[in-house]
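One protein chain omitted, others in place.
Think of it as A, B and C in the order they're written, each chain with its own count starting at 1.
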Amino acid sequence: MRLVIPLAITFTAGMIMILNFFVPHQPFKFLGENLQEWYMIVASGAIFLGVMNLMHVHTRKIRLKRKNWKYSPVTIIGFLLMLVTGLIYGVAESKPFDYLFMNMVAPMGATMFSLLAFFVASAAFRAFRASNWRATLLLTSAFLVMLGQVPIGAMIWDKIPLAKVWLMSIPNTAGQRAVMIGAAMGVVSTSLRMIFGIERSWLGGAD
Amino acid sequence: MKNLSAFMIFLLLFAAGATLADSTDPPESVVTEAAEELEVISAVGLEASDTEEDAGGSVSLTWQMETVGSDPDSLGVIRSGPEGEELITTLPEGTVMYTDQTVDNGTEYSYWIVSYSGGYVQASSEVAAAIPSAQWIYRGRIGMLIILSLMAGVIIYFIESGKKGKELFIREIAGLAAVDDAVGRATEMGKPVLYIPGIMDMDDIQTIASMVILGRVARKTAEYGSALLVPTSRSVVMSVAQEVVKEGYIQVGRPDAYNKENIQYLTDDQFGYAAGVDGIMVREKPAAIFLLGTFYAESLILAETGRSVGAIQIAGTAMPSQIPFFVAACDYTLIGEELFAASAYLSREPKLLGSLKGQDAAKLFFMILIVVGVVSATIGDFWSPLKSVAEFLRRLVTVN
Amino acid sequence: MADFYEKLGNLDRRIIFVLIALSVMIPIIFNMVFPNPVGAEPSRDMFDYVDALPEGSNVLLSFDYDPSTMPELQPMAEAIVLHLFQKNINVVGMALWPQGASLGQDAMSSMADSLGKVQFEDWVNLGYKTGGGVMIVRLGSSMSAVFPTDRDNVPWFEIPMLRGISTLESFSLIISLSAGDPGIIAWVMMAGDRFGVPIGGGCTAVSAPTLYTYLQTGQMVGLLGGLKGAADYETLVGIVDGQAVRGMAPQSVAHVVIMLFIIIGNVAYFSQRKKGGVK
Partner (left out) sequence: MNWEILGIWLGAMVTLCLYSFLYRDNPFYKFAEHLFVGMSAGYWVIYNIENVLIPNWWQNMVPPEGGFNWIWLIPGVFALFMIARIIPKTAGLSRLSLGMIVGVGAGLNMVSFFQTNALAQVKGTIFSVASGGVWSIFSSLVLVVGVVSGLVYFFFSKAHTGVVGRTANVGITILMVAFGASFGYTIMARLSLLIGRFQFLLEDWLPTIPRLLGLGG
C-alpha cells in the first residue's frame, strides 16, 4: 500500500511534463511550469538533509575517534564559517562570504580541475598501448589529433592538422551520434518504466 | 504660406518616393535633399493574428515601417475591443512586432499603430483584427508525438510479452558480467566496494538508472558480506541510495549487515565531491569501484585515482564527452545505452528484458529511416521525385 | 634486460606528473616563444580568404563572446582587426553578446591607433543588439533600421563609411568570434544560408568540433579553433610574440612530453611481448 501513492504521483508528474511539451492548451502549460518550479524548490530544500548528514557523520567520527577523526573539525568549521558569513553578511561582492569563496573555494575548485592535466597524461601513458587492433585505432587517432593540435604536427607534414579536423568532424561526429541516439532510446525506455511504475526498486519497495 | 510649401514638399516627396520604389539605387542627391522636411512615416502592412500554438489570450502584431520620411519619436498600439478603444502600449520607433497578452479568448479585437512626433499623432496605419484562441497541439511536434507514442507502444508491448514468459535473449555485456567477480574479489581481499552514482540529482535519468543498479549491487554485497560505501553529491540521491541499499540487504535476508553510515552526503560542489571521493579511495583502498551515472569533467579525476589504488573499475555513463576517459582509465565501460540495459541484464526479469527488445525495435526504425533518407537524398540529386521523399523524412523528424 | 622494459612500462606515474609540471612551468617562467608553422588547415583558409579581399571592401566583424572566453577569442579579435586594417578594408564592428561590444571596441581602437586608422572612415562599432538570429534576418533587409545609430549614438546617415552599406549583402565577408549561442551557427543559418554572404569565424576549442562540419559543407570559408587557431592567425599576420603564440609554448612542450610517453609505453609493451608474453 505504501507504494501506490508515490507511484501515482510519479505517473501524474511524468504525464504532466510530457503533455506540457506537446499541448500548449491551458491546464498543461500552467501545471507544467509550476511543477518544474516546485521540483526545484523541493530538491534545493532537501540540501538541509544532506548537510545534516555531513555534520552527523563528522561529529560521530570525532566522538568515536574513528580513523582521521582529527580532520573532521576542519570540515565542520569550514562549513559553519561559510554558513554564518553567508547568513550574516549576505552574498554581495567584497563581503566576507564572497571573499572566502573567491579566495578559497574557487581556487580549490580550479586546482582540482587542473589535476586533469596530470591525469590525462598518466592515463594516456598507461591506456594507449597497441594491445589489440581496436586499442591501436584508439591510440593512433588520439596521437594524430594531439599532433594536429600543436605546431610540431604542421612541421612534420602540413596535412596533419587537416587530419585532426577530419577526425574531429567525421568519425567523432559519427561516434557521438551513435552513442546519443542509442542513449536516447535507453532514456525513453527507462522513463517509461519509471512513469508506469514497472521499475519501483528506487522506492525501496519490493518489486 | 507655410502650409503651401509643406504641401509642395509633400508632392516632391511623393514623386521621390514613387521613383525610389521601383528604381534600384536612387540618385544620391535626391534622397538627401528631401530628408529634412519630410512627413512622419507610418506603419504599413499591419497584420494581427492569434498567436500560434499558445495557451490562448494573446494576439501577435507584425508590420513594417515606411522607408521614406522622418522617423517618429515613438509608436503607439491602439486596441478597440468590448471595453472600447485604448492605447495599450508605446514602443520605440523601429520596432516591427508586438504581442498583446492582455486579451480574452474568443472576443474580436482590432488594432492600429500610430506614429507620435512632437507629442502628437502624425500618422496611423490601417486597421487589422484578430480573435485570440488556445490551440490543443504544437503542430511542429506532431511528427515527434507519433514516433514517440509508436515507440512507447512497442516497448510496452514487449514488456507485456516478457511478462507472459516469452523467452527473451540478451547479448553478453562484458561490464555487467564482471559485477559478480568484482564484488567477489573485494570480499576475498576484505576490502570495501565503492559505488559512485554520479554528480547529478534524482531528476537526471542516468542517476535514476544508477540507483536501480545500486539495488542489484547491494544484494550482491549483502550476499558476499563485503562493505558497500556510497558517497553522494546530492541529498535526494543520498536518501534514495539509503532506501535502495537497505531494501537490497532485506531481500537477501541480511538486514543486520546494512550500515547506514556508509551512505553519506559530501557536498553539492562538483570538484569538492571529487576531492572527497579521492580521499575515500586512497584511505579505504576499495577493491571494486563502480562509477555509474552522470559525470562531467571530474570523471577522470575519480577514475585515475581509483586506478592508482589498484581497484577493478566498472564505469558507465551516457555523456559522450566522458566515455573516452572511462575507456582509458577503467577495466570495463558501459557505453551510453548499456548503462540503461544494466538493470534488465542484472535482474533478468522478463518485463525489463522486454523493454530492451523495444529499444532495439526503435533503433532499427531509426536505422531504416537514416538509410532510406540518405539513399533517397543521394539519388534525389539526379532524379528529383526521390528528393521529396528525403525531404519528407527530414520533416518527420523535425521538431520546432 | 627484460625487467628494464617492464619497469619502463609500469613507470611510476609521479615521474610523468613532474615532467608535465616542468613542461608547463619553464615556458611560463622564461616567457618562451616557439615557431608556429601553420599547416593547410581552416585557420590558413580563413587568412587566405581575408588576404584575397580587394582594398576598400566592407567586412562585418561580430564580437559574440564575453570576458570568460577572452583568453582564446581576444587574441583572435586583435589579429583579425590588424589584418583587415593592413589590407585597408572597412571594418564594421557589432556584437550579439552585451559585453562583446566593449571587448570589440578595445580590439578595434587599440589597433586603429597603432595603424593610424580613423573611426567612422575606416572602422565603426555599431554596438550590441539583442535578438540573435531574428535580428540577423532583420539586418538582411535593412541595417539602418536595426542600428539607427552606432555605439556612441552617432546617427547611421552621418557616418561616411556606412553610406554605401544598406543590407548584409553589402559585405564581402562576415566574421563572427563566437563563444556559444547566439554565435557562428546563427550567422551561418541566418546570414550565410539565407542571404548568401560568405561566413568566416573564430570559436572556443570546445565548440570547434561541431563547427568543423560547416567547413566540410562549404557553409564557412574558414575557422579559427581555440588558442591554436588564434596562434595560427597571429603567425600568418606576422605578429611574432603575440599573446596566443606565447600561450602555445607550454601547450606544445606538454603535448610533446605526453606523446613521448605514449611512444615509450608502446616500446616497452612491444619489447616485453617479444620476450615471451606480458605478465
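Assorted remarks:
FYI, a residue touches a chain if its C-beta (ideal position, glycine included) is under 8 Å from a C-beta of that chain, and two chains touch if they have at least 3 such contacts.
Values in this document were obtained by computation on a predicted structure and should not be read as measured data.
Among the displayed chains, contact with the absent chain in the complete complex occurs for A, B, C. Screening B:46, B:229 or B:266 for touch with the missing chain picks out B:266.
Touch with the chain omitted from the figure is made, among C:54, C:116, C:196 or C:218, by C:218. Summarising the interface, chain C meets the missing chain with residues 14, 17, 20-21, 24-25, 28-29, 71, 205-206, 209, 216-218, 226-228, 247, 250-251, 254-255, 258. Summarising the interface, chain A meets the missing chain with residues 2-3, 5-18, 21, 34-52, 54, 68, 71-72, 74-83, 86-87, 90-91, 97, 99-105, 107-118, 120, 124, 134-135, 137-146, 149, 164, 166-185, 187-188, 190-192, 194-195, 202-204.
Considering the complete assembly, chain B touches the hidden chain via residues 144, 147-148, 168-173, 201-205, 208, 235-236, 239-240, 266-269, 271-273, 275-276, 278-279, 282-283, 320-321, 323-325, 327-328, 335-338, 341, 356-357, 359-360, 363, 366-367, 369-371, 373-374, 377-378, 380-382, 390, 393-394, 397-399.
Here is the rule we go by: only the chains that are shown with their structure count from here on.
For the pair chain A and chain B, chains touching both partners: C.
Set side by side, the interfaces B-C and A-C show unequal numbers of C-beta pairs in contact, with more at A-C. If you average the CA atoms of chain A and of chain B, the two centres end up 16 Å from each other. Between the CA-based centres of chain A and chain C the separation comes to 29 Å, rounded to the whole angstrom.
In chain C, the positions touching at least two other chains are 13.
In chain A, the positions touching at least two other chains are 120, 122, 124, 126, 128. If you check the complex, the residues on chain C that touch chain B are 13, 138, 142, 145-146, 148, 157. Every residue of chain A that touches chain C in the complex is listed here, in rising order: 117-118, 120-122, 124-126, 128-131, 139, 142-143, 146-155, 157-162, 164-165, 168-170, 172-173.
Against chain B, the residues of chain A that register as touching in their complex are 21-26, 29-30, 39, 43, 46-51, 53-54, 57, 60, 67-68, 105, 108-109, 112-113, 115-116, 119-120, 122-124, 126-128, 138, 175-176, 179-183, 185-194, 196, 198-199, 201-206.
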